[in-house]
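Take a look at this one; I'll ask things after.
What you see is the complex with one protein chain gone and the rest in place.
Here the chain labels run A and B in written order, and each chain numbers its own residues starting at 1.
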Amino acid sequence: MQQLAQPVVSGARFFLAHAPGLVRYGSKPSRDIARDAAVLDTIRSHLRSYDQAAAYPPNRAFLGHLHPDALASLSKPWFKTPGQAERWGPHGEIMPEESFYGLLKTCDAFDLVQLEADFVAEIRPQLEAHPLLTAGDLAALGPGLAMAELSALLDRSPHALALELRSGRRIGLMHAAHDVDTSLAADVLLENLCCKATAVMAMRTLLAQQQIDPNAIPYILNSGEEAVGDRYQRGGGNLAKAVAEMSHCQLATGVDIKGFCCGPVHALMLAGSLVSARVYEQVAVVGGCSLAKLGMKYQGHVKHNQPVLEDVLAGVAIIVRADDGRSPLLRLDAVGRHTVAAGSSQKAIFEHLVSQPLSELGLHFSDIDKYATELHNPEVTEPAGSGNVPLLNYRVIAGLAAMQKQIERSHVPDFVATHGLPGFSPTQGHIASAIPFLGHALDGLTTGTLQRTLFLAKGSLFLGRMTQMADGLSFILERNPALKGMKI
Amino acid sequence: MAEQHRDDELIVLLGTPNAESTRLYALTVSEGDPSWAGPLAGVALGLPVYHVTEAAVKNQIPAHVFEEHVALMEVVLDVDDIAKAAQEVRTATGQQA
Partner (left out) sequence: MGLNLQGKKIVALGERDGIQGAAIAQCATSAGAEVVLEVTHCFV
């Protein structure tokens, strides 16, 4: 019998779609608009341009232009200290909404998305110029419908949603797939399609930039919080396979790993386990966006007279493979897990996710160079009264270290600054949970100076009303010892 | 649900992480909020509200229980600001100190 393989994380890429026209279909905005139509105008008057979203420092950190620590020295608010508006960063691109609508159409296998013909003609050159879109994609775009035909179609389709740009210009519609089945309603399908598209782009980016043959991927784990199904199987899932198909992974199948915000971290551990057991040589982990969370905190932003910052959809793709002598090791021998018996206090959660794995490896809290926890951009959450989530998580870790007498209580702020990170991620649920630091961690653990990072995520299972419990999982990513002797 | 229990028996204990959300929740359960979902919907409850980290609450919880479930958050949260916010709401809504 063969020995176990050592899994490594060999690549991570991200994708952002600027989607101001879709903010109205976020859960909170759409409910408020239904009660009071004036809310739509309020939101519209607070939407950012593409350049503003691309230049926004947290988005730039998300795509790898700058390290998140660099945000600490930028004056706040960050939306008033923009960087350069660049489309491509080291870890991925931010796509303008016009192209994104075209992308949605190419990912749509059921003619649910209908686009207006003039709009299609306008965006076709942009899509043709995209390095990761194929002739097949462009063919799937189709010619679009004449505006009169689109309007008539919308008029006689009460279950369809109009698709708009930031300006309010109507450029298409999203059909429901069934008049009565709520699992096939237009808003659900739109969310699922956005999820598919963002995960696909992250995956294509990763495969192309790391020059991985798509046919070399045998298995994909999708880890988002969407629900793909119909009324008889509302969460049937396996969006992973749809992503595999659109990423041209002809020899792959996959499955969805569902764990609220903790999904991706569970999926990475499971991917590592498949590689370790030599079931597969490499496994991809993807996560698509959360349309529902667009504009979630718009009220706070409007109240403080700032732009609606939740106007981007995020996707991620990660490869876990057998040791390549370079990539950071995924330590399967020290996975932290929040158990049923653990109890729900912060102390119990973090003891399971941090203290236990550290003690299993004989490590101290300070032996982890950087902890990656929930990395939600505080500029999004604070105006809405939801505080600074990363800071709170890091204070809990530092507080626990102090409680366990590994650091002095007076050193808590220092610990937070050294071993923590400012939040920078779009509030896209599972995407924001530790994962946004992966690109930077891989850089730091190979060509940089990081030795050890700990990724931890938590899931609010209680929101589904099946349990009062939360969940959490953690793993350590460590510099590959074979790197010491290598010339970089 | 609020009608099922006599008012003088019901107390709300909060676990909010900062002063702002403490104030928001405390006002909501004192004055009521029409958009509040669930069992407390739309009712001006006038209930006494405390944060679980306030001294008046902490003093009644056995030390080992508090240590396990709340103590860590005393280090993490700004408990003084939170206590002040809760007290302000109680005073403003005529609750006992």
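The criterion applied here is as follows: a contact is a pair of C-beta atoms (placed from the backbone, for glycine too) under 8 Å apart; a residue touches a chain by one contact, two chains touch by 3 or more.
All values derive from a computational prediction rather than experimental measurement.
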* Structure fact -> Whole complex considered, the hidden chain contacts A, B
* Structure fact -> In the whole complex, of A:30, A:106, A:247 or A:427, the residue touching the missing chain would be A:427
* To do: Determine which one of A:198, A:222, A:386 or A:480 touches the chain that has been left out.
  => A:386
* To do: State which residues belonging to chain B touch the missing partner chain.
  => 1, 5, 9-18, 21, 25, 29, 38-40, 47-48, 50, 52-53, 56-57, 60-62, 65-66, 68-70, 73, 77, 96
* Which chain A residues would touch the chain omitted from the figure, given the whole complex? -> 261, 343-346, 374, 376, 381, 384, 386-387, 389, 392, 427, 429, 432, 458, 460, 462-463, 468-470
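The definition used in the following text is that only the chains that are shown with their structure count from here on.
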* Touching residues on chain A, where the partner in the complex is chain B -> 343, 345-348, 350, 385-387, 392, 395-396, 399-400, 402-403, 409, 412
* **chain A partner contacts - residues on chain B that touch it in the complex** => 17-18, 20-21, 24, 68-73, 75-77
